[in-house]
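Contents: one structure, followed by commentary.
Left out: one protein chain. Kept in place: all the others.
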Amino acid sequence: MSILDRFVSGWREFRKDGYYEEFDYAWTMTIDLDRCTGCGACVTACQAENNIPIVGESAIDKGREMQWIRIERYWEGEYPNAKLNFIPMLCQQCDAAPCETVCPVTATYHNQDGLNAQVYNRCIGTRSCAVYCPYTVRYFNFTDHHWDAPLEQQLNPDVTVREKGVMEKCTFCVQRIRQAKDHAKDDGRRRVRDGEVQPACVQSCPSEAMIFGDRKDASSRVSKSMNDERAYRVLGELNTRPSVIYLKKVDADAD
Amino acid sequence: MANVDRREFLRLVGAGGVGAGAGFMLAESIKHPVEYLIPYPVPPEEFSPGIATWYNSVCGMCPAGCGISVRTREGRAKKIEGNPLHPVNQGRLCALGQAGLQVLYNPDRLTGPMIQNGERGDDAFVKATWEDGLSRTAERLAAARRDGIYVLSQGVRGHLANLFELFMGELGSDRLLHYDFAHPHPLYAANKRFFGEHQLPYYDIRNTRYLLSFGADYLTNWLSPVHHSLGFGHSRQGNDSSSNDGVRGRFVQIEPRMSISGAAADEWIPARPGTEGFLALGIAHHIVADGRYAGDDASLWRTALAGWSSGRVAGLTGVSEGTISRLAREFARAEPGLAIGGGAAGNHTNGVDTLVAVNALNYLVGNIGKAGGVVFNPDPVTGGSAIDRQANYRTMQNLIENARDGNIDVLIVNNTNPAFTLPRASGFREALAAIPTIVSLSSFMDETTLMADVLLPSHTYLEAWGDDMPQPGVGFPVGAISQPVVAPLYNSRSTGDIILGLVGKLGFNEAIPWTSMEDFLKDGWREIYERGSREPGDFDSFWRDVLVSGVWGENARRGGSVVIAPGVIEGMAVSAPRFSGESGEYPFILHAYLSTAMYDGRGANLPWMQELPDPMTSIVYGTWVEMNPATANEMGLADGDLVRVTSEKGSIEAPVVLFPAIMPDVVAMPIGQGHDALGRYARNRGANPIEILAPETESASGNLATSATRVALVATGRRAAPVKTGGESRQLGRGIVQSTGSRSAPAGHSAKLNSIPIIVESAVVESA
Amino acid sequence: MGVSIVPTLKVLKPAARFVVVATVGIVAGYFANAAFFPGTRPEQPIAFSHRIHAGDNEIPCLYCHVQARRSISAGVPSVNKCMGCHLEVAANRPQVRLLANYWENREPISWVKVHDLPDFVHFTHKRHVAAGIECQTCHGPVETMEVVSREAPMKMGLCLDCHRKNEVQHGIDCWTCHK
Amino acid sequence: MASNALGLFLDPDSALEAARRLKGAGFARPELISPIPIHGVEDVLGPKKSVIRRFTFFGGIFGALSGFTLAAGTAVLYLHPTGGRPIITIPPFLIITYEMTILFGILATVLGFLISARFPAIRERVYVPEAGVDRFAVTVDCDGEERFRRAEAILREAGAETVRSISEGES
Partner (left out) sequence: MQTEEQQLQFTDIHNDVVRSLVVTGRGYYITLGCAIFVLLTCFFFPWFYQLYYGIGAAGMNSPTVWGTYLASFIFWIGLSHSGTLLSCVLHITNSQWRKAMYRSAEAMTLFSLMVAAMMVMVHLGRPWFIHWSVPYPNQMELWPNFRSPLLFDVMAITTYLTGSSIFIYMGSIPDFAAVRDRTTGWRHHLYTLLSLGWRGTDTEWHRLGWAYTFLAVLIIPLAVSVHSIVSWDFAMSIVPGLHQTIFAPYFVVGAIYSGTAGIVTVMFVLRKYMNFEQYITKLHFDNLGKLLLVLSLLWSYINILELFTGWYSGTSTEYEQLKYKLFGYYAPLYWEMILFCGVAPLLLISNKFRTSFVPMLVLSIAINIGMYTERFLIIATTLSRQYLPESWRVYVPSLVELSIIVGSVAMFVTLFLLFVKIFPSVSIYEVKETMKIPKKKGMPEWQATH
């Protein structure tokens, strides 16, 4: 493909909006807040799958925890009518991601599956993406991390270990998506089947609050669940068009 | 370049030389470090580099007995996930279960047999061989008095339990104790009293429409949390028209301090600690009084419950009459409704009474044996005897007394840690000092193992053969195989093999002919197979299938109606709870609860668990005291103030955390931290509330009444704000967590007001 | 006294000359190192000759590197695989004796990696073999090599050129190769 | 050998006056050398045109073009969709264009200056150190005794402090 061709094909994208409609996948996650119990299984699952370092007490005290998915808790009311709401917060994989445009070296961009990709080895650590992210779900490697031997034997070989000075975040377990596509290719399928790939958090969730899939496939579970009338997007008014969609908590005693 | 005199020429040569050297070093410095490719001399079968292998096994982190499947690459375990075939957790797994990898790869594991040389407790061990360790143990055992031999094990089930039985039989001692801090003794006792039942029933949360939970934190650590969570999720949103006509289950949690289950519930009702039973009876009274119960023994019930008018109960519990009657109405109406009890409610001095009253509720709404109700389990496939071996506090006490009186010669401890999970007041540590020989099979240097003379470290559950029959079952017998997923890391052996080793040394071979746990297990399962499983094919294929799927179930449900034990209705009453300490001197009731991450303290040495933020407070790495903000305000205590928590039996220090959902006269502390052993991650971190518990026992079951201790808080004047990951825990009207009316709200009801309407991009999807 | 800068330049000439020579020296040294001590041709514990095996005897690559067909890593044959042939074949050659020693002590051979990618690169042999890419495309004419050496620089540009040329689907998407 | 007549003055005005008279007397381009810019030179010696403005202008144009090409061209060279924005994103690319315009404008101006003022000086030129401090010099090239004498006369008459003959480089 000559440079000229690439110029031409590039120019065709000139001023086109809704760029992602041509992508073959649009990975999406729905989180049912009415099911979520806040147990934290997803947090550990993610930490185990993605080689997330153990930063230690002092680092967390400084505010440098690295867990890609966190459980946020919001209290309502006071005793005896206090209520506690949990909401798992992870990278929202926005279609209109503020973090992508700001990176000077394109270390974060929108990949062909509609994922908000973070390329660790390209990152130079300006940390502007973390500033631009309204969900504050990007985590920076303030130092090099190490695992007390033999804990490092657990590290997942499909995920690299990030070095100091690099920004990192939830990838929707892209290594699993890659694997699934690989299998699909082996079976001569063009697409990954619905439910064939699940991120670690979704897979572990004990109350099955999370659903993951491709929203371009109108028949997929996730498409159905994201069209539930309870569906909403956190900070949707910012129009970052997240790919993580929450289903409202049901308050039986409301209205 | 014409006029270059000699000196300059030399200078130039020098420059060139130095430059060349520098360039050379530069090139050298940026060279790629050498790496090696080291293939197996003889690769194991089904091994291929770069391709993951999955092994199904059983989780050993808590007694729930979930099935796990472990992903391994290049012979190393990489990830633990739920086994989708296992009926208990159906492919799901809790945080603690996933952290099992860090038990396997824990840096502080015992790497081989060791022998105490020096004072007990000062960690002076020298390496030894298995030969040495085993024979030493064997000769002590041989020399010991028959009834002077105690084996104190964690709760084990299945064939390992059988093996212990056989071993003890040969030794001629019946002093075999299974000790788990969190074992629900009162629940067993209550079911025995009410139903005359030996087994725990299966509580069908999945299909219930109305769950009335008396203090049972069923989503975190009560019985089988993962299974309950599955049920919870389904009952909440999973119900489609086919099952349960799409009604969203309603959950009511009755407890003094909001637990995760309380947060998940639709309604959280604080009742005075220890009065949950009264509340249950009050509700029962309502149900009967309103004539919602039409059994032929209705008159009996009416008389039995006569005294428990909601007025009186309201006075006792602090729950308003209106609420009580409403609960009764809703509970009776919702068919099926389910009442469960346990946790703190069961750990008062009147725990069994309370749980019996809870059972009465189930009986009165007639959900016994029905979907969405209480379903009774058949006996486990094997190893059922273990249930009776469970040691409660009373048993432990007389072990302690025996030790004091010098009646114990040898104590074998298997992966249980009473030195941590028994109150200081019990005097267990002192008792250990009085035992001449202590052998520990623990994989870690925990508080109890520190006192041992001989260390025979056992495999972690990911390296060992074994099997498990989950308790409580799921309504039908389930057996699961746990198989080694990685080659043993260290010079340790599986518990079974250690016992068999001792068997060999003691010459019990004719009675116990097996030489390895694997053989023992396999023969055991051959029995199961022959005892009329309807599996096709011969045993070997059966065995292979079981190993592959990791679990096997028998389609044998309990039939027939359940009758309640005679005289239980007449005797229906709940005694008033006792508390140690004067309410004047000790104004607060201490509510010590099992922490999500650490369970009973076994998770404290796992860095992932230390870093897992506590769901309710987002605190990591530490212990804290939860207080009602109003109370704290009165006492002039602020978030992060370090206070001394004092009971009659001792005192510990921890920072205050203002907790909006806890009763004013209750303070809550998580169990699990405060180790003085168990490795680098656990040692000297936080405080252990069990230490200061008073040795009050639950009168009927003899269990330790962990909720029966009163404490006083004294400000130390120091501050030690707990390390937490969360910031401000209020929404400030930002609509982050949004909620809507009940599920059957009109479409679009307030759903998309402040969120961008979601458009599904249409795409051609080839039919795969 | 004049305004021209030429005299000054004359004065500066030796200094300039000095700088130029030094620079030339640095460059020369750098490339000398690269030329004479390439890290791309390491010494192996056993002087295994691909020329004899793959070249003269025309053993297909995938016969020994069998993993390449189904795994991300091509893998090196285990000692017992080598012995499979060498129990008879050329059993008395010195290098084969070396191999035999390893075999008798059931001792793994630690080969030195010639082609090594950074940790953050996800390269799967499987897909490339399936796509019918010749091993030689990246590894060079190994069947002619007495001692294997890294012919192609295993750099990102190499991958991209090929992916662009063959118009691989999502071939230049970062996350296709970076993990 | 081209020799010049040089007159040193104490003040710019008399220097200007001298230059005007020299010009009037038919001498080819008398040159003023001064420590500060003298105003009104153009009225005397006729207007000067400079090419610098053209340099600046075309430099700017070139900068603008190259700026946009750089941004847009590289964007389509390796497609990196970011933030749902089109590949050729006009507003930010205009900023790049703007900066590049100015950058090249500046560079071109400098280039224009060097060329039009014939810098840097390679060969020696007529030069008067005093004129770098506080004297105002008028030089006019005149070969031949008698032309020099005429120039000298004019310079002296205009109030030159000193008059001498110099040739390139010497001073």
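The chains carry the letters A, B, C and D, assigned in the order they are written, with residues numbered from 1 in each.
Note that a contact is a pair of C-beta atoms (placed from the backbone, for glycine too) under 8 Å apart; a residue touches a chain by one contact, two chains touch by 3 or more.
As the structure is a prediction and not an experimental result, all values here were calculated from the model.
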Check the whole complex and report which displayed chains the hidden chain contacts.
A, B, C, D
In the complete assembly, which of C:5, C:91 or C:131 touches the absent chain?
C:5
Touching the absent chain when the full complex is considered, from A:43, A:103, A:151 or A:197:
A:103
Mind listing the chain C residues that contact the chain we can't see here?
1, 3-5, 7-8, 11-12, 155-157, 160-161
Please give every residue of chain D in contact with the chain that is not shown.
9-14, 16-17, 31-42, 45, 48, 50, 52-53, 56, 70-71, 74-75, 77-78, 80, 82-83, 85, 89, 92-93, 95-96, 98-100, 102-103, 105-107, 109-110, 112-114, 116-117, 119-121, 125-129, 131-134, 159, 161
Chain B residues touching the omitted chain (full complex)
618, 726-734, 736
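Criterion: only the chains that are shown with their structure count from here on.
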Any idea which chain sits dead centre by C-alpha averages?
A
State, to the nearest whole Å, the distance from the C-alpha centre of chain B to the C-alpha centre of chain D.
88
Would you give the residues of chain B that are in contact with at least 2 other chains, written as numbers and ranges?
none
Chain D touches at least 2 other chains through residues 79
Which two-chain combinations qualify as touching?
A-B, A-C, A-D, B-C, C-D
Residues of chain A touching chain C in their complex?
1, 6, 109, 111-113, 115, 117, 119-122, 158-161, 174-175, 178, 182, 185
State the interface residues of chain B toward chain A in the complex, per the touch definition above.
73-74, 76-82, 89, 91-95, 98-99, 101-102, 104-107, 219-220, 225-226, 229-230, 232-234, 236-238, 248, 250, 258, 260-261, 263-264, 266-268, 270, 489, 596-597, 607-613, 615-616, 618, 620-622, 628-630, 660-664, 680, 723, 725-726, 729-731, 734, 736-743, 745, 747-749, 751-752, 754-756, 758, 760-763, 765-766, 768
Under the definition above, what is the set of chain A residues touching chain B in their complex?
20-21, 24, 26, 32-35, 37-41, 43-45, 47-49, 54-55, 57, 60-61, 65, 67, 70-80, 82-87, 148-151, 153-157, 189-191, 193, 200, 203-209, 215-219, 223, 226-227, 229-237, 239, 241, 245-255
